[in-house]
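Some chains omitted; the rest stay in position.
For reference, chains read A and B in written order, and residue numbers begin at 1 within each chain.
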Amino acid sequence: MPVKILFIGDIIGKPGRQALSRELDRLVDRHCIDLVIVNGENAAGGFGLTTETVKELFDIGVHGITSGNHIWDKKEQVPMVLAHPHVIRPANYPDGAAGRGSMILTTPGGVKVGVLNLEGRIYMKNLECPFRVADREIESLRQETAVIFVDFHAEATSEKSALGWYLDGRVSAVIGTHTHVQTADERILTQGTAYMSDAGMTGSFDSVIGIGKEEAIRKFMTQLPVKFEVPKKDIRLNGVVVEVDEATGNALAIERIAVTC
Amino acid sequence: MPVKILFIGDIIGKPGRQALSRELDRLVDRHCIDLVIVNGENAAGGFGLTTETVKELFDIGVHGITSGNHIWDKKEQVPMVLAHPHVIRPANYPDGAAGRGSMILTTPGGVKVGVLNLEGRIYMKNLECPFRVADREIESLRQETAVIFVDFHAEATSEKSALGWYLDGRVSAVIGTHTHVQTADERILTQGTAYMSDAGMTGSFDSVIGIGKEEAIRKFMTQLPVKFEVPKKDIRLNGVVVEVDEATGNALAIERIAVTC
């Protein structure tokens, strides 16, 4: 039996949460979604997560939350937020980081879905090798289920594509996040893994990847520090639906989602 | 009267040129294209351009060639290649660089189209400010025509989006290149400029952004130098069609192009 997973790209502040709230039920119905996963690294005011925003996301109907480099932004909130069993951060942070890098979710129909979060290193931090950590984590998740969803939070298209091919046939999907721009390269790779370089973002599109246009332009043109705010107009939702064969874990279909609210 | 411009993303080596050769006439016919522009920075063996590949591209039916950071890879070819009046490199290289950063092309119907090439600075080189150079170049191009096409060769989605908004209403289109992955964010911005973060690439898709999968994975996992070759399977063409109002220079439509050969 197929499992249908809806994954939603980086939710940016309150406008992003509002878009989710308004659109989720309809998307779940229309696509017969079994499980909803969102990247929440920017859900609280554009930077990180709070226990309050986590609660809000789960109340809206989310089943699991992945994250990325911004998860650490609200420092005092981190231990509480990452104590939640269905909120994860990239698995390739060094030993000692709060939280976990993978989780098992269960659909209402009783299917277990492994979720793995990884972060890229190109133009980012000096983390553990995401390829090797993926090997280790997947071996462990496969003890529980063949259905495995990977959120690879990374900047460089080369690193994202390379990880997709590296895991091809071993996981159900490798979906990128972090650039906040949805890519048009969704496909099922040759060994059965659904792949897309970036799921995009959910929030204001009257912006530069979620932050104020004027401030972003000023920052690039002056090279001076700029204080960013989260704009509110032209709210859209970006994501992807992946259909997975429960028995084999292979992807059956991948469909890009872009909703102009 | 509308002008229809077909822009094709980074052409990767011989497979990329073959894809172009096979598909171009059909695309031009189907979309009533007036002008064909390609990014050629990887057209010769994946790295740079030669006079021979330039001739081949023009023979296939290309009207103008833009480029990017890889244009300098075949050092001895650079002066000859960039002497061609319809081959440009990013305009924001410092004074003294060979070649020009913008050009005026003319459609068979006699419409002048200004083409401006810029390179991003985030995670790239220390070039002149692309925003200020755009101001200067656009002022000059607008003396000739209201139809202006910008190829912004850049890595970071933030910088690309910021330049799009910065030039909104002043040019017909800002289309990104360099990541080799087509984005799904094509739209016409509020003041009339067509925008898309990346046009994608034209070449082998059985690859990591145009280079060998095994070598790319090995490079990331070993952090050692790796020699890259251009793969040949699963050849596809990526690009975008922009329709522009000749009189105002405003974009009327933007359509993503992705052809699986």
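We adopt the following convention: a residue touches a chain if its C-beta (ideal position, glycine included) is under 8 Å from a C-beta of that chain, and two chains touch if they have at least 3 such contacts.
Just so you know, these numbers come straight off a predicted model, no measurement behind them.
Chemist: Start from the 2 shown copies and tell me what the total comes to for the whole assembly.
Modeler: 4
One rule holds in what follows: only the chains that are shown with their structure count from here on.
Chemist: Counting only Cα atoms for the centres, state how far chain A is from chain B in Å.
Modeler: 30
Chemist: Per the contact definition, I'd like the list of chain A residues that touch chain B in the complex.
Modeler: By the definition above, chain A touches chain B via 123, 129, 131-132, 155-159, 161-162, 165-166, 179-185, 190, 197-198, 200, 206-209, 213, 216-217, 220-221, 256, 258.
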